[in-house]
Structure formats: C-alpha cells, structure tokens
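Worksheet: one structure, shown below.
Missing here is one protein chain; the remaining ones are kept as they sit in the complex.
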Amino acid sequence: MSPTQPTAKRASGAVRAAKAMACHAAGAFSRAAMATVVGAIVLTSAPMAPVRAGGPKPAAVSDRALAAKIEYCKTCHGLSAQGFRGATTMPRLAGQTVEYVEGQLTAFAERRRANRFMYNVARVLSPEMRAALATHFSGLRAPPLRGGPREFTAEDLVAEGKTIFEEGVPARDVPPCMSCHGQGAKGDSAFPRLAGQPNDYIVAKLQNWNKERGLDPNTPDFSITMQPIVRGLNKSQILAVAAYLSELDP
Amino acid sequence: MMKLISLKTACATLLACALGLSATPVKASGIDNCTGFCHGAAAQGIAQAPRLAGQKPLYIARQLRAFHDRSRDNPLSRQYMWYATENLQDETLRALALQLAALPATPARDGRPELVTAGQTLFENGSPENEIVACVVCHGPQGEGIRDIPRLGGLSYEYLKRRLLQWAEGYHATALHPMPRVARRLSADDIEALASYLSFVQ
Partner (left out) sequence: MAFGKRLALVGAALAIAWSGAAAADDTAVAKLSDGALRSKIEYCKMCHGENGQGFRGFVPVPRLAGQQPQYFENQLQSAVAGRRHSKLMTDILKSIPPSMRRPLAVHFSQLVAKPLGGAPRDLIAAGRKIFEEGIPEANVPACMACHGEGAKGHNEVPRLAGQLDDYVISKLSNWGSERGQASAEADPVRIMAVVARNLTRSQMSAVAAYVSDQP
C-alpha cells in the first residue's frame, strides 16, 4: 500500500490559520494583539519538519522496526487505525494528515499536549520514526467507527452539526470548521482530518482543549487556534458537530 | 458389633499412642500401627479403609484436620477417624502426611472392567448435556491430584463409589467444597463407571 501524500501546503496553511484567527477574533482582540498572535504562529510553525511528498520513508528506520511499531499503534487505535473504544476512546489515525500526526507525536513527547498513555508512546520515538508513522497512517483508508454513547448519536444532531461545520456560529464568532479543516473534513496539513473521528473522542477533546493542549506557555503551538472556538461552542453544539463529523466518510 | 468396637478401640489406642503425644517425626512403627491394623499393609488400603500410600500430602493433612474438627462426618469417619485423630498434633500430622505420600501405590483394580471405557470418557469429558463436570479439571488427566485435591487413580472401586454416594447424600468435608454439588448430578450408572475406571488407573 503506497501512501498518498498531500502536497506541501504548510505555508498556505499558516496563512489560512492567520485568516481564521482574524475572522473570529476580530471582535475579541485588538488588531495589534492579533497581529502578534498570528506572527507567533507563523514563526513557531517554521521549524516543523519538511513535508514529504510521497516516496520512501527515511533510511534511519528499518522496515522491521516500523512494522512492529505500526502493529503496536494499531493495538489501541484499531486494526484498521479507525479508532477503538476501550476504557478510553482512542482516535482514528487512518487518513490523518502527515503534519498533524508528526506534530502531535512531538507535542506528546514534549508534554505540550497532555496524555498519560501517549507520552510514553511518543517519548521513545525518533523523529524519523514519527515521520514514518505519520506517512503510513495518512495513507490508510477505513470506514468510520460507528457506535458510541447513545446521547451522541441522536438523528437531529447530525443536521445541526452539518450547519455548524459549513457555516460556523457567527453569533459566537465561531468560523466554519470547513474553512480550516477542508471539504469533507479531510484536513489540510497542520489542520487535522476530522472525518470519521469517533464522536465521543471529538466531544472529549473539544471539552478538554485547554486542559490538554498548548501546555507550554513558552512554546505556543497550533493548538492555540482552537481556543476561541472551544470557548464559543456550547455543549449541544459540540455534540452536534461531533455527531456530524463522526459519520463523514469522504 | 463386638468385633467393630474392639477394632475401633485398638486403632484409636494405637494411633493415639503413636501420634498424639509425640512432637517428633512419626517412627516407621507408628505408621505400621496405623496402616497395618486399619489401612492395610504398606498403607495400600483394605476393606473400607482407603489406600493412603501415594496420596497428595496436603490432602492427607487436610483430611486429618477435618477428622479432628469433625467436619468430615460420614458414618465411617465418625466411627473410626474421629477417635483416631482426637489428640493429633500439627507437626505429627504433617510428618505423617509426607511419609504416606512417599509410599509407592498399587491400583486396587477391583472395579467392573466392562465399564472402564465409559468411566474414562466421563472422567475426561464430563457430560455437558447432563451438567456433569469433567473430573480432569481438578483431579488431573491421570487422576493424580494436586495440592489439596486428592489423587483418585487406583483407589478402590468400593471406596470411590461410597464416597460419591455420600457426597450426594449430603455428607460434608469443608465449606465451599465442590464435590457435593458435583456428585448430585451423577446417576448410579455414572458412579459405577467412574469408580470402576479409576480403580484401574496407575
């Protein structure tokens, strides 16, 4: 199975992030403050590892080590990397963007993103292994993991979620998710794919955003982009958007 | 009756003398007194008294305690073993158990040979349709026993049959003991087959 690669879009992704920030922060921040924030994001995004446009994994990672590591990831993330509901719900990795997987693995290892399990997983991964894993998972295809708690799967939620996804919640300065996460929520470089992500996982992440992300005040990262959004969405909107996204199968 | 009483008294006296007051390992003569009169030469079993040779030591120890506590309460236990173990000390009990366990054992071979196959099938597979468990789960593939679960291989057909019937009749060993419930499911034919098969097992 040869992984398909998104074409290098990091630079335009950062610009889009800036635009998104401008869009929904206009009412909340002064222009000056916003410019600082946007500048910080663009600057801190610069040292990220270069995007690989298809082709073989870096030579430093042996076939065998990579295969063993992939198998290990799939123990929790699902045999097709579609996610798994254990005592915790483990997210879908299939079709995730390369930049996002690499970025999160680094964030876990550096404890900018808090997760007791993923810290241990990530801290032993070399940068080359992170890149190789990201490449592998981005190329996987799998149908959405259905199911989840009953209150997350009500019919009427999906329609409301679609509206939020496509139009945002203007009254609360929440931009359309689609503007960054792309058509069909397939993701775009640093903006993760959301399509087919388990509904209870999405809900948990949105509700715990500030507790779990951007935890190093000296090293702000892309997770800052979501802060105003998680502030703007109420619980029922979160449920709605999670219900919609979890069923997407683009 | 007279004969039984005198046998009981003899056993009890000898056993009490041999075991009760001694804190040192039981001398060979002590075992002989016990086995010669009651459990047969070299503890191979005789009449109603089962073979003790080669039995699991922890099982022997537990049974001796159960006799002492009077929790093992079938008629023959009452009549003989309660008195025999009245003054039994822990160290003597342990030493006795170890010594008996080390003796070589011969199968009784007194079962009905035509029932051996049926008995073996029942022993190894149980009978799920009749909710009879497979004896091997606890007693092992050769009925060899483990820890405090007794060795059954080679015990006499008469003894095994009697024990299985006693379980079903409600006699006790220890609390939470599975055997009464197990035995209640067995038909008379099942008991005949099992007891016969086991009497031939080395």
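Every chain is named by a letter (A and B) in the order it is written, and numbering of its residues begins at 1.
As a convention for this text, a contact is a pair of C-beta atoms (placed from the backbone, for glycine too) under 8 Å apart; a residue touches a chain by one contact, two chains touch by 3 or more.
Treat the numbers as computed from the prediction; the structure is a model and nothing was measured.
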- Item | Where the missing chain makes contact, among the chains that are shown | A, B
- Message: Applying the definition given at the start, please give the residues of chain B touching the unseen chain.
- Response: 125-126, 128-131, 133-134, 136-141, 144-147, 149, 168, 176, 178, 181-182, 184-188, 190
- Interface with the unshown chain - residue positions in chain A: 68-69, 71-72, 74-76, 79, 84-88, 90, 116-117, 120-121, 123-124
